[in-house]
Structures are given as structure tokens and as C-alpha cells.
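Left out: one protein chain. Kept in place: all the others.
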Amino acid sequence: MALETEKEVLGLSEVTIRFAGDSGDGMQLTGSQFSDTTALVGNDLGTLPDYPAEIRAPAGTLYGVSGFQLHFSSSDVHTPGDTPDVLVAMNPAALKINLKDLKEGGMIIANSDSFDAKNLKMAGYEKNPLEDDSLSRYKLVSIPITSLTGNALQDSGLSMKEITRCKNFFTLGLTYWLFNRPLEPTLNWIETKFSKNQAIADANAKVLKAGYYFGENTELFTTRYTVEPARLPKGIYRNVSGNEAIALGFVAASQRSGLPLFLGSYPITPASDILHYLSGYKNYGVKTFQAEDEIAGIASAIGASYGGSLAITTTSGPGMALKTEAMGLAVMTELPLVIINIQRGGPSTGLPTKTEQADLFQAVYGRNGESPIPVLATSTPSDCFYMSLEAARIAIKYMTPVILLSDGYIANGSEPWRIPHVDELPEIDVHFWEKKEGFAPYLRDENLARPWVKIGTPGLEHRIGGLEKAHITGNVSYDPDNHDFMVRMRAAKVKKIEDDIPGLEVQHEQEGELLVLGWGGTYGAITEAVLKLRAQGKKVSQAHLKYLFPFQKNLGEALKRFKKILIPEINLGQLSTIIRSEFLIAPISYTKVKGLPFKSSEIQNKILEVLGGGNGK
Amino acid sequence: MALETEKEVLGLSEVTIRFAGDSGDGMQLTGSQFSDTTALVGNDLGTLPDYPAEIRAPAGTLYGVSGFQLHFSSSDVHTPGDTPDVLVAMNPAALKINLKDLKEGGMIIANSDSFDAKNLKMAGYEKNPLEDDSLSRYKLVSIPITSLTGNALQDSGLSMKEITRCKNFFTLGLTYWLFNRPLEPTLNWIETKFSKNQAIADANAKVLKAGYYFGENTELFTTRYTVEPARLPKGIYRNVSGNEAIALGFVAASQRSGLPLFLGSYPITPASDILHYLSGYKNYGVKTFQAEDEIAGIASAIGASYGGSLAITTTSGPGMALKTEAMGLAVMTELPLVIINIQRGGPSTGLPTKTEQADLFQAVYGRNGESPIPVLATSTPSDCFYMSLEAARIAIKYMTPVILLSDGYIANGSEPWRIPHVDELPEIDVHFWEKKEGFAPYLRDENLARPWVKIGTPGLEHRIGGLEKAHITGNVSYDPDNHDFMVRMRAAKVKKIEDDIPGLEVQHEQEGELLVLGWGGTYGAITEAVLKLRAQGKKVSQAHLKYLFPFQKNLGEALKRFKKILIPEINLGQLSTIIRSEFLIAPISYTKVKGLPFKSSEIQNKILEVLGGGNGK
Amino acid sequence: MANNIDTPEVKYTAKDFTSDQDVRWCPGCGDYSILAQVQRTFPDIGVKKEKIVFVSGIGCSSRFPYYMNTYGFHGIHGRAAAIATGLKIARPDLSVWVATGDGDLMSIGGNHFIHTCRKNVDLKILLFNNRIYGLTKGQYSPTSEKGKITKSTPFGSVDYPFNPLSLALGAEASFVARTLDRDPKHLQEMIKRAAQHRGTAFLEIYQNCNIFNDGAFSILTEKETKADNVLVLEQGKPMVFGKENDKGIKLDGFTPVIIDLKEGKNSVNDCLVHDEKDPDPIRAFILAHMTDREGMPTPIGVLRQVSKETYDAGVERQIKYVTEKKGEGTLDKLLFNDSTWEAN
Partner (left out) sequence: MANNIDTPEVKYTAKDFTSDQDVRWCPGCGDYSILAQVQRTFPDIGVKKEKIVFVSGIGCSSRFPYYMNTYGFHGIHGRAAAIATGLKIARPDLSVWVATGDGDLMSIGGNHFIHTCRKNVDLKILLFNNRIYGLTKGQYSPTSEKGKITKSTPFGSVDYPFNPLSLALGAEASFVARTLDRDPKHLQEMIKRAAQHRGTAFLEIYQNCNIFNDGAFSILTEKETKADNVLVLEQGKPMVFGKENDKGIKLDGFTPVIIDLKEGKNSVNDCLVHDEKDPDPIRAFILAHMTDREGMPTPIGVLRQVSKETYDAGVERQIKYVTEKKGEGTLDKLLFNDSTWEAN
């Protein structure tokens, strides 16, 4: 619904906006609503929620500031944007923390009501920046959002506390107007969300509109902006976050394999949402078990897998550490299981709400004994859906635990996703062993996988466990030669998966001066950097790893064709280390461990530095 | 006490003997008594206990066989010996399992009483091998040990069951005679061990002598053997096992540092003995806490470390896995702590009583987040003492957790050890921060270590924990730049340790065709192999790593000086992988994962293969 | 017993439950008797062999599944209850049994144990309590008496033991019982009772480790002392024991005391009458703590048996309810939510 208006409407190709305020100000909600609506109008987009580990840190404090950045465009979007064009600052602390990122000449929308002495002091401002000319380099629009919200709800009969809680909807309405977005999606959302409390629903709706019309009627804005829909491939789209896509991916895997889905999990940021989503899918036969701890989470999943379910367990770093021993059991019993690690800042409790890629070593090497487990990684929110299906496929086909790595940035970020048609999805076929003749629990098929037996099959009663198994019979065996054989057999089975996965695709030239090699959540920033530099005529290629162990067969070949390999990672160079040992080459490791994704500009600069004077030709 | 005797006495330079029988036959005790006595008479020696995971597997079964091999010599001993000269077989199963290893023409001492139909059948013998000529290639001495023991104890008043239990002392006495060893040490041991039960003490002593005199008087033996004392460096010696040496090492570290020793541990094979030894040292102020699980084991140690103790935790693979999360906490809180992993066969429960080196990856890489921990490894039983002191020194000086790796072979094996004089041991100096001025919990000293405060110091009250810490103040910090700084700071601190450890010493030529590089328990087998080949004129050098992370500074240099590097490991090549990534060279990885140490002959053959025709010149 | 009762056509014998693996326990170990009684009883519990699963942790006792010719899972130390919980939730049609030791269940596995009791997951837990760590060669366990001298406590342990029944009751277990390895009949009866119960059935079995803790329970098992030291609980019956049933238990306040039934002063009618069905856990708690006082007999039998919805049944109920309410999910319903848009 784009209202008639006399105001000038300026078309933009892309916009980056950041909403910032107290953790109590509802900025995450404002941001996600803006994203969903923006997706609906057909822009491509990328998001970056960024909030503190505290639930509601005291109002006005610097560490209590919560932010949500959103980048939307009429063409492809790969990142949440490096520098916002618009900063919405609900209080002084939010302004203080976020101003440094704002684009030169960018717009600041500030809630002037909250710029009182107390808040200014807490944010460390001597003078009120809205009143001195310190912000002259920006387009400053200061609006008494709190009082305007109050006015709008004067006779709503709500308490003052409830009223002020609505103010983020004013901000949302205002920005909807400013960027010419419809109100309906949010109005509908409000209706269902607050169906239990009509008064609140009405208030929020009212304030949303108030914000919208305020933009319409005030003189503060002379122009509003529109961003044309992106020319996305034909199809039906929805907005999806990484964690939601993982939940959808495994329900899809359950449907495609005909196996009931079992999740054993213990809540932990930033993985908990997968548990939340899946526990809503009871009518898909999904069973979610909130265990007493992470060990019970994976142990219950192993039990469910032995019982014939598609079993998964979700966690983050510290929980991953606790699951280590049980992963070894899954390796020894050769049961299908997917272990999902949504990486966060470490070590230890570290930075629970921030993103990082520092659990790669742990995934590939972090177990006692020779304990090989395939490791996959997602690269974008929507990619989470497909990698989940792939992880399930490999686990079932090879009777092995599989580790799927994601991270906080992918998990909480969202993007438009073209919903695939059912027939685009891989069949996952499952063969439970049924016939009594010739059965032995540690027989091997052509994939070196052992038979999976559905408990309840008469005549196939058998025992498995964590002690070394005799080849074929699966009996406990301390025989030296058998142990050596089985250790190598388990390794060979996992290695064999390389024959069953797509080869690595190098983007752009297949050889030359520089290849930027990434994995996981750095995909967007690398892609944007590479495209921008190529647009400037630089020759630089890109490849992104989704299979970390085993590697794709053609990886070594692909790397050899480039003079230099640049590997950006949000850790101290873990992939680089593995590449070094695997291929005896020395990639250039570019690392940043700040709990934040790379900015594409950072990667661009690094590429330019690596290319030196030359432009890769 | 070497009796007068008319029998011919043959001098030998070295002997390897293996005692084998049911897990109920007391072979481990027999072996360790023989070792202690043999040490006492001044031979150098090496041992290899090898027993099943079951406590007393049913008598007569093949998997129930327990063995103890002992290699003693008048010159240096590096291994328990490849092929026994003498095999003591207490039953058919023991013969069946062990015969293949016996040297051509070696001696078999068999307990003929146990070669009855039932036992023969269980061992899978059609005919009695003592009676057909199937053993003609060996010196077979078959003796009715059970009945002879019975006769000796006719009027002891003991039950039949008790009497048969004594039969291993007959065997021991007999072999004492055969190899001319004194009875006193064992007689004394019996007195103290069975002080509570004089009847049993007397019986064992009686049977021991009976065995000895049987050898003396029977016609079965025409010769007895003597092995002259080894020319060991001047000094006072004792026999020590790896686990005992670790216990002694940390008590020594406690005495040298003046810090009380705290062990938090949960029993697990093959690490439990360290807990057993240390719990006997109460009068050294040692506190041992048998925790409810491994997590509580390390968590309690972290608490004790915060309280100012020298804190350690001991375990093996599966327990190590469980400690992973808490190790991260120790990294973040930067507290001194030594984590001792006595490696065993994996993955999962694997082969609990067998040896392996497959936890190196886990030690170096196996944690969530960037979580650097120094990793040290022991190489022989007596080396365990010194590496324990070294681990404690590094932990305290650098305020860091340290992982000390040993393995089942080192842990249970024993060797003569020249007891150092107190002043040969390093001082470990400890500086608790005491002054209030200028204190901050995350200050850094010249070693990048933070201050250690003894709780109870007035005015220094402070808080630490697992969330990221602000540099210096140690306050909780989510600041992006601080996180990046601290991640690199923790890494730099651990790297810095390389400046404070002895450089790597290469044995023999410092450059040339081939360097055999080892770590951990392979030391003896490699040394013997290298020495034997050099005696044959082959040019091959040797180096052994005790510092796995960080490496010694000169390692890269040392490796570059050799055309080929051979790395034998009891895993699938874990050190090789790390060497590859660190130095971008391709060592030759030689692996065997059978739950057993390398035989030096296996390594000799591999070296010859690598040298090809040439002899290293 | 499985939720969907699923009785075999043919009548099994003990042999049907005997696997082809030789039993590797020490000669004389109490575990043999437990294995034998389970194999003898299972033909009578009315569950098809292929629907039975034994899950265990690590320990001598945890080798149990290998010897049962049913499905079996030898897990990792302490995690049997957690593995079994996942299995039971995924497969409510199975009869899931846990074989575990006092170290496995009470030490490292304590948390999974109390949570299983709390959730009332339909598992039968057989605790082989020998008050020692057998497989690791004789360290003290959380059920070892204070002052116990073992390899890891050469001067005696300084901690108080758990009372497993008390802990289970504190965690709201719905079935709590105790028996003895050396009393085959009673052991068999208790196994049957556990099999019949829906919900967490916790059966503590005093088991002799003749290698590392020999005779720990001899006064309860030896002919001469048994009668005067064991109180056999029977539903609805007065608590009487002693060689000539000459002793009774009555309550003095909340404290059970022994009364003499011979010298006329007290009669059977003065004895406390056993009521395992009491909805309150108090009576059972009193019995569990009877041995806190010197000289009191050790109660064996079912201390408590009450019925409440099991966790796994609750999960099924909820899935059924939601599915009826929302209709069965399909991939299209799943992927195409109500905020999609079309690009063309």
C-alpha cells in the first residue's frame, strides 16, 4: 500500500538501515518485521542482528545496546551491508555505539525524548548531540517518538509502561513510510501474535499507523525513498533465517526418507531456535526432547538412531565439547546421526551471542582415538536447508555421524529464499536390513556401510557398543590385527564419501593469480568483495567449501592452478592449517576474531593488498 | 642368594621372558615380582604387561589370557623385547596365544596339570601339544606345577582353592632359580603384603622356595643362566613404572614449588594407578578427590587451582573427551592446571587395556573456540617423573592449563631409574600477587602470564570466569577489538613457551639421508632399531619430541637437514599431519594401530625399506 | 512392559534369551545369578523377544546386554539411561531395560538417573549394586560405606554413601524396589514386577563382587543371618521377620522399631502393614531409611508402586492431539508458509 503523496519519491538501488536501542526497546522485532515486509515487496536482502548476552541490560547503558542491521536492494544482496545509510537511534547509548559505522552524510533518526540528562550521562555525552552541531555531517532527524506514541494511545486505557513498550512500532511505521513499504504484513502479524490480548494488538496497530502517517504529514521529511523489487529468479519466495532453514531441512529430510525425526537437545545460544522451531512440528511426527544436558541430548539421539529414527542433536561450542565422548560412541557403533554446531565466540563461554568460526579444528580433529566424522558447513541462511538434507543423506547412506557447522551470523541472519518444489529435493533412500539369512551387524555394503536393523525385526536380535568390534560379526574383539583393520576401515568409509559429493566449483577464472577460498558464513562478504573488484577489472576467482572433511576430490587440483590462495576466516586460520597439511601449500591466511562477520570492504582491501600493484592479470 | 650348585651356569647378555596364563593365574604379579628382583640385582630391563579388559575372564579361554613380558640385560635395555627366549605357559590357551611370538628354539615352561581335555578344547587343540611332537622346534619343559604346589602345601591347612592360587609363586621360584635371582626380595614382599594373613604368607613363601628347589633338584634343567648386572651410571636405583613416576613427579613438584598438591580424578584404565599412588601420600599433604565423574574431576581441580593449589587431573581418552569443556574454562581463566591423559585404544571405549597414541589431535586441536593449551608427552616410565615436573613448571609460570600425554605402555611398563638427588630437581618458583597497588586480574608479566592471587589476600578480591575478559581489568567484555586482542594474546602466551624449553637434540648425525622422528612411547623401539642398524653401519639419526605444542624452536631447522623423515606412530599419522602443516614437508608416516607397542624389528625393517638399497650414506 | 502389549505366539524358554557369547564375568560373580533369573523370568513377561532391548553403560554389570539374546546396546559410562530414554521416546512400542552398576548409575550417571525418575520414562532399571567399582579393579563407589578401604582410599573413604532407594524416591520415582542376587525366587519376582510396571521401574539388586568386595551382603544372604536381617515386604501384609517370624516392625513416631512377637506384649496386629500403593512417598521413604539405624533389618521387595502418565506416553498423546488439531504435516504445508511472494 503506497499512499498517494505529494512528497518527492527518490528511487534507490540499495539501502542499509540499522535499528539500535536498548535491549528492552524491541529492536530485534522491529528489524525482523522490516525484513519480512521488505522481502515480501520483492527486494533481495541480508540481515545482521547483534544483541548483548544480557536479556534486558539496564536501560541506557552502552553494553545494553541491541542492534539490527538490514541491507535491501533491487539487485542481488550478499551481506547485511558494511556501512548503514540510515541509523535509527532510540537512545543516546545507541547513537554513541553505532555512529562510527554510519555512512558519511547518512541519516540519523533519533528518539529525542530519550536524550535526557540521565541517558546522556550513561552514554558518556557531556552535551546533547542532537542539540550541539556535532552531528552536522549527517542528516539528523530527531523525533519525540515516546511522546508521539503516548499521544496516539492517550485513551487506549493502557498503562504508561505498556504504552511506551509500543514505541518501536512507531519507529517501524515511520521507516515503512520512509521506504515506501506496506503496513499490511505487520498489521496481520500483530493480529495473530497478540490475538490473546486485543488491547495490545490494537495499540500496536494504531502506533504503527501513527508512525506511518507522521512521516506522511511532518515537514521533517522532504523526500521518501523507494527501492524497486530485485529481479530474482522466477518462483515462490519466503524470508528464512539460518536456524529456521535447518529446522525445515531436517523435517524435509524426514519426509523424503520416511524416517521419523528425533531431536535430542539442550538449549544454548545461538542454537536454541532450531529446538524451538522443531518442537512446533509435532504434526509432522517430529519428536523433540529437551534433555537434562548436552550429553543426554546426543545420547538420546543415539538411542533414537538405534531405534530407526533420523536422529539429530543441536548445540554450540561448549555443548559440542560435552558431546565429544558420545560422538566416539556413534563412530564405533556406526549409527546415522547429525550433530549440528551453531558456532559462537569462544573459548569457553566466550561471547555467547556473537559469531565465530573457531570450532573447525574441534569438528575435524577433536575426539579421542582415531574417530573420523564427516564435517559439512553451511554458507548462507537458505543454504542451511540444503546442507541439512545433505548431512542427513550422508549419515544414512554411510551409517555415520555427521557434523554440520553453522554459525551465529548465518543462524540469526535471514534472506529471501526461493521455495523449492518437492520434486527438486533429493530422495533419501533407506534400506533397513530385514532378512535373517547372512545377517551380521558389521557386514559392509558397497559404501562400506554396515546394515541398519529396525529393532523389532524377528531373528535379527544383535548387540552393539563402544568396545572394538570384530569385522563382520561385530563381536567384542581385542585382536590386534582386527583393531588395526577396523581403525583403517572406519577411516576408509568416511574417505569414500568424497566419491559421492559434487566437485568444488571455482567461480570465474579457473586459474590465475588469486583464488579466495572460504567456508561457512564468510560466503556473502567474499562474494561481494570479489564481484566488486572484478567490476573494477581485477582478476580474482572465488571458491567456497561446504565439505570440510573429507574435502572434495578436485580441491587440490583447483588450488594448484592459482599462484596465491587467500583464506579469510573468523578464527586464527584453522582452515588454512588443514589446507597446509593436506596439500603442502601455503595459503595467505586473513583472520579477524571480533565476534562479527567480515565486511566485504575488509576483504576487498585484503585482496588488493595481496594483488599488490597488479590487478590479477 | 645364589645357591651352590653343580649344574652348568651359562652367562647370557640378555633374556626376554614372557609369563602367560589365565587372568586369574596372577601373571601380572609374577611378572612384576620378577622385574623388581631383576632390577635389584642390577640388570637393566623393560616390561610389557598385557591383559584383557575382563577382570577374571573364565578360566581356559583364549580371550582370558593375561601376559607379562620382561626383557633384562647386562647392557642398556630400550624395549620389553621383540621375541621371548622363554615362554611360561600356565595353560593351553596361554600357549596357543603366545607361541607364535616365541623365538625359534626358545624354551617353553608349561604347567602340564592344566593341559586337560577341557582346557585343550577351549584353546582349540585337538591333541595335547605337550605330548605330540608339535613343539619339537622348542625346548619344552613340562612340569605339573599345580600338583607340585599341592604337595608343597599338603599340610598347610589351606583350602584347595587357596592352595592352587599359590601356584604362580612356584613358577616364580622356578624362574628365579633358572636365572639365578635371589628369593629375599619376594620373600620380604610376601611378608609385608600378607601380614594380615600369616597362613597365606607362609604358603606363598613355601611354594616360592619349592619352585626354586625344584629347579635345583630336577633333571629337567641341565643348565641355569645368569645375566650379569648392567653397567648403569653410578647412583642409587629403583624400579619404577610410568604411572608411579607421574605420581612421584607431581609430589616432587609440590615439594619444589611449596604448593599443596590437589588431584581431582575419576578412575579409568590405564590412568587409575596414579590416583591410587597419590591417595597414599596423605602425609605429603596431597589431597586426592575421587570425583563423581571426569567433569567434576577437572572442575574440582580448577577450583583448587583458583584456591592456590598445584592442581592436576588424570584420565584416559573417554574421560579426556568429557573434560573438554572445562579445559576451555581453564584457558579463559588462565589458571595453572595439568591434565594428564594416559592414552588407550580408541575410539570410544575401544580397547581399554591396550596402548595407543591416537589422542594427539584431541590434545592439540580438540576444543571449541581458539583454545591454545601446551601439550607435552612422556617417552619412558622414568621420563614420566621429569615431564611431570616440567608440566607443573610451565603451568605455574605461564598461568595456563597444560596437557601431559602418556600411554598405557609407558604407564604399566617399568624400568630401573637412577633416583635423582633433590638438588638435581628444578626449583619451581611461585609468585602469588600480594600488593594491592596496581593490581588487576588480567595484567601481564614478562611471560604474558596474569597474576595469581591467593584467596584470602585482603583487598585483592576479584572475579574471574568463562566469558571473554577485558585486557588488564578482566571485566566481562563483548568489545570486538578486545576479543580479537585477547584471542591473539592467549595464543601468543602459549607460543612464547617455546623460548623457555630446551631445544630438540638430534641423536647421531645432525644431517643426512634419514631422521627417525618419534614422540611418546615409541622411544624405546626406535632407539633400539636405530642403534642396531647403526651397528650394522647404516647412517640413520633419531630425534624424539617431548614438546608437541608448541614445538621446540629448532625443530624446523633440524628436519630440513635430512632428506627423509620417518615418523612411526601408533595412530594413523597424527604427528605427521601436524608436521606437514607446520613445516610444509612430507614425512614418511609409518603407522600400526594394534593396541601394542612397536617391535624394534618392525621399525628396523621400515628403516631399511626407506633407505632402500643404500645404507644412508 | 511395552506400551503396545505385543505378546509372543510361542512360549519362550530361558534358552531363547541366551546369546551365543560366552559370559566373561569372574567365576562366582553375583552377576551370573542376575543373568540367570532374567533369562528364566523373561518367558513370563509376555513380550516378544525382538521387542526387548537391553541398554547399559560401562562396568562389569554393563556387559549384561551381550549375554541376552535380545536387541542390546553397550553404551558409554553413565549414559545408559539417557540412551534408553531416547530409544523409548522414539520407539514406545519397545520394552526397554537398563542394566547398570553403582558406579555407572550412581556416580557418573546420577543426573540421567534422577531425570529419568522425574520424567517417569518407561524404563526398567536394574542396578547391580556391589558397592565397588569392579571393572576398574576396586575403587570405592558412591554406595560404599564410609571408611571403606580401597585402592583409591587406602586410609578409608571419608564420604557418606548414597541410599539409592532414597535418592530415587527423592526424585519421585514411581516404582522402587530392592532384591538380592542370592535370592533367586525373590529376584525373579521383582523382575516380573518391574516388567509389569508402566513408568520408571527402579530395582536395586545387591550383588556380590567376590573379587573386590566379597561378602558385602553376606549377612543378608547367608543362611544363618538372613532371616534376622532381611525384612521381606509384601503388599497388605504386616511387617514380620526373624527365624521364627518372631520379630515385627512398628512405628514410633516416624521411626521404625523392632517389636518382639514372642513375649506376648506385642502381636502381629501391632505391626506396620505394608502399602506400596500409598500415593504419598512417605511410607516408602521410611522403609528406604530403615537401615539408617543400627540393628534394623534390610527391607527387600517393592517399596513403592504408583501409576502416572509416562513421559513417552505424554509425547505420543501430544503428537496425536496436535496432529488431529492441525492435520498431518506435508512438505508443501511446511515450506509454503503464509508469508510467501512470487517473483516472475
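Labels for the chains are A, B and C, by order of writing; each one numbers its residues from 1.
Note that in this section a contact is a pair of C-beta atoms (placed from the backbone, for glycine too) under 8 Å apart; a residue touches a chain by one contact, two chains touch by 3 or more.
Everything numeric in this text was worked out from a predicted model, so none of it was measured.
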In the whole complex, of B:F194, B:Y213, B:Y237 or B:F485, the residue touching the missing chain would be B:Y237
Among listed residues A:S112, A:T269 or A:Q507, the absent chain is touched only by A:T269
Missing-chain contact among C:K262, C:K308 or C:K333 belongs to C:K308
In the whole complex, of C:G103, C:P142, C:G248 or C:P299, the residue touching the missing chain would be C:P142
Touch assignment to the omitted chain, from B:G11, B:G157 or B:P229, lands on B:P229
For chain B, residues touching the missing partner are 36, 39-42, 185, 229-239, 248, 251-252, 255-256, 260, 262, 264, 281-285, 287, 289, 291-293, 295-296, 299-304, 306-309, 311, 325-326, 328-329, 333, 418-420, 422, 425, 455-467, 475-476
On chain A, the omitted chain is touched by residues 24, 53-59, 61, 63-64, 266-269, 272, 275-276, 279-280, 282, 288, 290, 292-294, 318, 348-349
The missing chain sits against chain C at residues 107-111, 114-115, 118-120, 142, 155-156, 158-163, 166-172, 254-255, 278, 280-283, 285-286, 289, 292, 308-309, 311, 314-315, 317-318, 321-322
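Convention: only the chains that are shown with their structure count from here on.
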When B-C and A-C are ranked by contacting C-beta pairs, first comes A-C
Rounded to the nearest Å, the gap between Cα centres of chain A and chain B is 46
Per the C-alpha means, the centres of chain B and chain C lie apart by a whole-Å value of 39
For the pair chain A and chain C, the C-alpha centroid-to-centroid distance in angstrom is 44
Residues of chain C that touch at least two other chains are 58, 76
Among all residues of chain A, those touching at least two other chains are 325, 328-329, 333, 465-467
